[in-house]
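One protein chain is absent from this view; the other protein chains keep their places.
Chains: A, B and C, in written order; residue numbering restarts at 1 for each.
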Amino acid sequence: MNNIKPLSVVEHMMHQDSFSQWLKIELLEIKEGYSKIKMMVRQEMVNSFQVAHGGIIFSLADSALAFACNNRNNLSLALDCNISFLKQVNVGDELTAEATEVHNGRSTGVYSIAVFNQHNQQVALFKGSCFRTGKSLI
Amino acid sequence: MNNIKPLSVVEHMMHQDSFSQWLKIELLEIKEGYSKIKMMVRQEMVNSFQVAHGGIIFSLADSALAFACNNRNNLSLALDCNISFLKQVNVGDELTAEATEVHNGRSTGVYSIAVFNQHNQQVALFKGSCFRTGKSLI
Amino acid sequence: MNNIKPLSVVEHMMHQDSFSQWLKIELLEIKEGYSKIKMMVRQEMVNSFQVAHGGIIFSLADSALAFACNNRNNLSLALDCNISFLKQVNVGDELTAEATEVHNGRSTGVYSIAVFNQHNQQVALFKGSCFRTGKSLI
Partner (left out) sequence: MNNIKPLSVVEHMMHQDSFSQWLKIELLEIKEGYSKIKMMVRQEMVNSFQVAHGGIIFSLADSALAFACNNRNNLSLALDCNISFLKQVNVGDELTAEATEVHNGRSTGVYSIAVFNQHNQQVALFKGSCFRTGKSLI
């Protein structure tokens, strides 16, 4: 599965990933088992309270998980994800999600994803596990 | 906070909720502490594996949570949500999310949300807790 | 892995499981992918607030998970577990945990466990996922 750089895998993923494109996710940094990405909250992303829908914040973190857990070119599927919402997110806020690898097992992996706003305040904490299929992405 | 029907509260919410509108969520049934809603997966909702992005499935369940936990007109904010992904979801699939109340406390609430596809196969199980502010929505 | 009855697998497990014995867990019903067990809360199980330590309620649910997800004689290891605490549990309370199978995949499984007290009030909701090793227990 190797020889292919983590960034190449993620660029390939991003190219196919229509919803991450809709979110206008940008890649900031990609390393083995790690990703840092960002996006801006738009008006069409709010819930009934006019703050970012929980699903938007989750989606950003879930993309960060996918870009971190797949970037060794070992196709991995999210199993369980949980998120704690810490702070309101408003239209215009720029969110950064950073995924770090807590466990890189042969069959499974666990990742912690922190989401911050442009004032460097943490707005969510996400933990996700994945199952490794052993197939290549590229 | 009462006198206002659960369905009226949710219709009011849905009217303001831009992202649930983008998802094209439809209300199927609303009762006190309960909601059942549906949506169809579109091409713009897929991830790099051409299946529904995890964030889309989460978002549907999270809207179901919001419509169930707020519909007594007691403004409630999601605290912690977790989701287990059970089965791939494809473009064209019609997803139904049903939120049932596990606990209706004065300050907090807990809800279980099951997501099914059009073949009545469960594709996700979601559990969410919320904090009750005591404010009215309407 | 078959031919061996679910109850036989769980009786074998219970016989080896020192901590479930310390908890004085009793088996009420065992079926394929399902378990129902009970225990009584003792004085040595309380936390600093003189109610059952969260770890005690989790442990009961976690044993129910193990007895449900392993009883096809396919050795399965818990990956991710989450619990929502709904109601205080006191010394002398009799707790029943019922584990139902949400998903029985080849490599993974997901279970929902409800914990009730002797008044049939739900005190906790637990969701757990496991990885299936493909090895036999017996």
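Definition applied: a contact is a pair of C-beta atoms (placed from the backbone, for glycine too) under 8 Å apart; a residue touches a chain by one contact, two chains touch by 3 or more.
All figures in this text were calculated on a predicted structure; none of them were measured in a lab.
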* Out of B:16, B:108 or B:122, which is the one that touches the chain we can't see? -> B:108
* Asked: Which is it among C:35, C:63, C:96 or C:117 that touches the chain not included here?
  -> C:63
* Structure fact -> Across the whole complex, the chain not displayed is touched by subunit C residues 12-20, 22, 43-50, 53-56, 58-60, 62-63, 66, 75, 77-85, 137
* Structure fact -> On subunit B, the omitted chain is touched by residues 79-80, 82, 107-108, 129, 131
* **Interface with the unshown chain - residue positions in subunit A** => 82, 84, 86-87, 102-103, 105, 110, 112, 122, 125, 127, 129
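The working rule: only the chains that are shown with their structure count from here on.
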* Go ahead and note the Å separation of the Cα centroids belonging to subunit B and subunit C. => 28
* Structure fact -> When centres are defined as mean Cα positions, the distance from subunit A to subunit C in whole Å is 32
* Structure fact -> Residues of subunit B that touch at least two other chains are 82, 84
